[in-house]
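Entry: subunit A
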Amino acid sequence: MIIPYLIIMPLLAAFLITLISGKGDTWGVIFSILTEITLIILSVIGFILVLENPLVYNMSGWNIPYTITLVMDSFTGFMLVIVHVIALLALMYSVAYIRHLSKSWKYYALFMLLITGMDGVILTGDLFNLFVFMEIGLFAAYALVAYGNRPEEFEASFKYAVMGSISSTLILVGIGIVYSVTSTLNLAKISEVLATQPVHVVNWIGAIFLVGFGLKAAAMPFHAWLPDAHSSAPAPISSMLSGVLIKALGVYVLIRLIFNVFGFNAIFSRVFLGLGTLSIIAASLLAISQWDMKRLLAYSSVSQVGFILIALGIGTRMAIFGALFHLLNHAIFKGLLFLNAGTVEMCLGTRDLKKMGRLGKVLPITTGTSMIGTLAVSGLPPFNGFFSKLIIIIAAIEAGFFSTAGVAVVGSLLTLAYFMKFQRYGFFGDKVIEILDHKPGLGMQTAMVCLAVLCLVTSILVVPQVRELVMDPVINAVLNQAKYIELVLGR
Partner candidate 1 sequence: MILYLLCFILLLIGLYGVITKRDLIKIILSLAIMEYAANLFLVLFAYRKGGTYPILEEGREIAMMVDPLPQALVLTSIVIELGITAMLVALAVRLYQKYNTFDITKIRRLAG
Partner candidate 2 sequence: MSLRTKSKILVFFLALVCYLALTSFTDYQEIIAGIAAALIVTLLAGGLLLQTEGKKNLFKRSLKAVEYMFRFLWEMTKANLHVAYLVLHPNLPIKPGIVKIKSSLKNESAITVLANSITLTPGTLTIDYNEKTGELYIHWIDVKSVDEKKDTEIIGAKFENLLKEVFE
């Protein structure tokens, strides 16, 4: 019974940190890192356990219609592992980075709340509970975006909070409509009841949730808050937000709702394809024109989420594999790139690409890891980004979506183009830089190296034997709606 502890532990850590810490951040660092290590172990064990048979946990000893259910199938386990790996590395990075902003325990408490929110969203099997955990996570995210105490951070955080509240209100209305149609909030039961409803009801409910969670996932017409929020936040938070938050709160929930609850159909497929195509092309073009390092990365996040969306729109088995693989890869390389950008910002005191120069001599590790990250995100072999994009393109061609395949190819080329700019001006500029404001700490460098290694290691998932072992149960969990219902309702 490890499921409730995945939510209890970070919550307990958050409040223990607020209780014990006086002024300094020593206890914050110790508690948050210990918790995060435990959570990684728990989630890996959980993932291995649920590969065979998924677990369902009923809160407070009641049975299904009266209780909140926590469901852990292999898809949940997959997401949990991603979240906690990125979170631990971001936390390692934070220790040195946040101390140069302010020495306070508040950062670690908020970070733990962010983890709680994401874990809750991923684990829960109850629609309203999902909303509550989403708000916990978002609340921490709003506060963390404004953590650096600069004017533009407050501005970005305000924008983010307003957009987030609008989408949360929409989701609340959607929950109300779902409850009035189905008289239940349990996802599996909703799925069961909606199967008997006319298809236009399902589509309208799906539309509301698509807008609501599309805003959280920052698909293109709903992306306005993302570049501000993700570029203004402190670097480890940027990497958390871009790497996992938009996926846990946006993409994961969309996959869970559309595939496991509402049932995937042609209309959802078309909407996903449309949103994905728009995101890839428009966000890539916007990214090319950016001169702010982190803004460029933020727009790149929008376009990479587009890749996941088109893969979901294709909806075949191979495409889902591509989507999930790209989700994992994007979490790793975008996390890495934001950490690199944060290191450069800390050491040079600027984010403007025009003011940077040749950094190879003073920041060798950052330069090297950013090179790896860039190659991975632009889709060059042997790095993981290449394989996931290739799988998506192959899946599109196989399913007969030739224009989508074309969009994906163009998108990859555009990605390469703006990351060439990122590298050329950010790390291999003309001006040779020899003096730094600050030195990057050991934890920061370790985190970056770990992520760079992961960029290479995760490529192993395309090997058929490994894929069968790890990814196939995840894909089955996504695609098999009937099994999800059966699992939760225990029939």
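Quick note on selection: all candidates are chains of the complex that A comes from, given by their letters.
Quick notes on this one:
Rule of thumb we're sticking to: a residue touches a chain if its C-beta (ideal position, glycine included) is under 8 Å from a C-beta of that chain, and two chains touch if they have at least 3 such contacts; residues count from 1.
Please read all numbers here as calculations on a predicted model, not as lab measurements.
Looking at 1 or 2, the chain of this complex that touches subunit A is the one numbered 1. Within the complex formed with candidate 1, the subunit A residues making contact are 128, 131-132, 135, 139, 142-143, 146, 151-152, 154-158, 161-162, 165-166, 168-169, 172-173, 175-176, 179-180, 185, 227-228, 232.
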